[in-house]
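Here is the structure we will look at.
A single protein chain has been omitted from the complex, and every remaining protein chain is retained in its original position.
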Amino acid sequence: MYTLGEIAEFIDAKLIGDANIKITSIASTVSAQNDQLTYVVNKRYKPDLIASQAGVVILNDNLLSDCPTNALVVDDVYLAFAKITHYFKKQVTHSTGVHSSAKTNNAKIADGCVIGENVVIGQNCIISTHSSIEDGVTIGDNVYLHPNVTILQGCSIGNNVVISPGAVIGSEGFGNARDQQNHWHAIAHLGNVVIGDNVTIGANTTIDRGTIEDTEIHDGVRIDNLVHIAHNVIVGKDTAIAANTGIAGSTILGKRCMIGGMVGIVGHLNICDDVIVNAKSTVDKDIKTPGMYTGIMPLMLHKQWQNVGLWLVKLDKITKYLNVKLKNLKDQ
Amino acid sequence: MYTLGEIAEFIDAKLIGDANIKITSIASTVSAQNDQLTYVVNKRYKPDLIASQAGVVILNDNLLSDCPTNALVVDDVYLAFAKITHYFKKQVTHSTGVHSSAKTNNAKIADGCVIGENVVIGQNCIISTHSSIEDGVTIGDNVYLHPNVTILQGCSIGNNVVISPGAVIGSEGFGNARDQQNHWHAIAHLGNVVIGDNVTIGANTTIDRGTIEDTEIHDGVRIDNLVHIAHNVIVGKDTAIAANTGIAGSTILGKRCMIGGMVGIVGHLNICDDVIVNAKSTVDKDIKTPGMYTGIMPLMLHKQWQNVGLWLVKLDKITKYLNVKLKNLKDQ
Partner (left out) sequence: MYTLGEIAEFIDAKLIGDANIKITSIASTVSAQNDQLTYVVNKRYKPDLIASQAGVVILNDNLLSDCPTNALVVDDVYLAFAKITHYFKKQVTHSTGVHSSAKTNNAKIADGCVIGENVVIGQNCIISTHSSIEDGVTIGDNVYLHPNVTILQGCSIGNNVVISPGAVIGSEGFGNARDQQNHWHAIAHLGNVVIGDNVTIGANTTIDRGTIEDTEIHDGVRIDNLVHIAHNVIVGKDTAIAANTGIAGSTILGKRCMIGGMVGIVGHLNICDDVIVNAKSTVDKDIKTPGMYTGIMPLMLHKQWQNVGLWLVKLDKITKYLNVKLKNLKDQ
């Protein structure tokens, strides 16, 4: 908990408001309450700002007149946000063995596992060798963690979940603000990963925690090996994701989707329910209609591909050129 | 071991046959013996069914008249198969340290490694820190396991094998049956991973175990980092596979192939010997002729790519349109 006076100092901001007000956490502009801090990066979010019930908002001078509450005025809002997140990040206890405050029921916990403060584990769980479960993690009933699984602080796992070896749940999201010297400043990710019931997660798969809100894996989801799921992604009920696939930040996948192997889905997209994406395709725009989608270059003999490639990069020129030629010919 | 009566109850099947017959394991329709269970998903496998020596076959009513042995009749064969696999999956012992039944010869085993029941390790092996070797694993001579390697139950490793940190051998395959409510039911994978001699496996690579039969990595194979090899894949002798590549289930790679980085090979394919696939290509059909293959989109300035992309998605329309135009012009 910090006062507005302290926060203004931490991020070198001009405070418009009461320096004694106490802030307990960070929240989105829409959900923040009067003991929470939020930020508004640009005018697109002006309506949210006007309606915000936050205790304080980090913003630019040009949005100050629209701020209904205390303001922290800075030049680079995103950078100031990145810096302040670190003050609200909980430190983990780095326990030895099973922490005395952990409730592990009848779980079989292999020797050498580390279970942090206030962890709660349900009935009939198996925690295999060399697993690390940090403070505040909640695990449901009938959960099987294979060896070398890492679940970072505060994440929660539902019932009947199987997590394969080497999977990482709750790693930091890849969010960084860049300053004027082109140096990156990491955002401390304060959200968690929330995994529903009947989920399976593959070997060496990584699921990042959310920035402020949570990354969500809904009931019945199947995730294969070496999949990357970024911060704030939401994977809808009963969706299956094959190996080597990556889903970038804040994308929302619908229910019952089937995502093939090594598919890349860029960030901030909405994929509707019942979408099939074939292996190796790239999804770079919203999908609003259920169906099967593909976007890959067909395989050819290398020699053939070289010839095709030569024309492919000129495809716009070819079509223009042919249009003119055809037009000219027609006009003759 | 279960009786047919018990199995019929487990999967809610109508048993045609003797309820007292005992089944010890699951096998393919072709290889199953009279104490084994198998399943036939559709009419394509009718010849195998007719010739099968299995103790019992899970099948649909419409194949019942072709069944030469006991039958378990269900509506959804694949789903019933998925459910019954779990009854035949061995539980691991979750040992502490080196299990008393393990034979480790003169292996250097780092503190904190866990070695399960009936593990056999050959001469001159090094098992580095935080490695987990589950029950029944067999390891040859001169094997070097780097830190954090996981080898799951029943897998076998040949001589002179090097496994890099974080690699996972024998994780569950990504096989799931979907019920009428679109919920996924995992298949318990009962096959193993069998790795030959003189193989190297890269860091954080994952190799899934087979469904019923084994996943096979033959002698002399080289596998780089972060590669995914799915259930029942066979990688032929002296083949090399570069980083980030994924090979989907049941695909067979020939000998002496060189698979570039981040290549995706879809499932159930046959790739012949001496094939080179360039980095980032997608292999979506059998390859029957040795040679070098490529299938990638050339890199362009983003602005140029946007123009090319516009026409690319219309390529079939362009060719049709031009054909008509040309024809019309010619007819003038």
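Per-chain residue numbering starts at 1, and chain names A and B are given in the order in which the chains are listed.
Note that a contact is a pair of C-beta atoms (placed from the backbone, for glycine too) under 8 Å apart; a residue touches a chain by one contact, two chains touch by 3 or more.
The shown structure was predicted, so the numbers you read here are calculated from the model rather than taken from an experiment.
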Report task. Tell me which residue among A:94, A:108 or A:320 touches the hidden chain in the full complex. Result -> A:94
Query raised in the report: Among A:57, A:121, A:212 or A:262, which one is in touch with the chain left out?
Result: A:262
**Report entry** Sole contact to the chain not displayed, among A:183, A:268 or A:320
**Finding:** A:183
Query raised in the report: Which one, A:37, A:119, A:168 or A:201, makes contact with the chain that was left out?
Result: A:168
Query - Sole residue of B:169, B:195 or B:226 that reaches the chain not shown, by the stated touch rule - result: B:226
Report summary line: Against the hidden chain, chain B presents residues 108, 110-112, 126, 128-130, 146-148, 162, 164-166, 198, 200, 202-204, 220, 222, 224-226, 238, 240, 242-244, 256, 260-262, 279-280, 296-303, 305-306, 309, 312-316, 318-319, 322, 326, 329-330
Query - Absent-chain interface as seen on chain A, which is shown - result: 92, 94, 96-97, 112, 114, 130, 132, 134, 148, 150, 152, 166, 168, 171-172, 174, 176, 182-184, 186, 204, 206, 208, 226, 228, 230, 244, 246, 248, 262, 264, 266, 276-278, 281-285, 291-298, 300, 304, 307-308, 310-312, 315, 318, 322, 325-326, 329
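Assume only the chains that are shown with their structure count from here on.
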Report summary line: chain A to chain B, mean C-alpha position gap in Å, rounds to 29
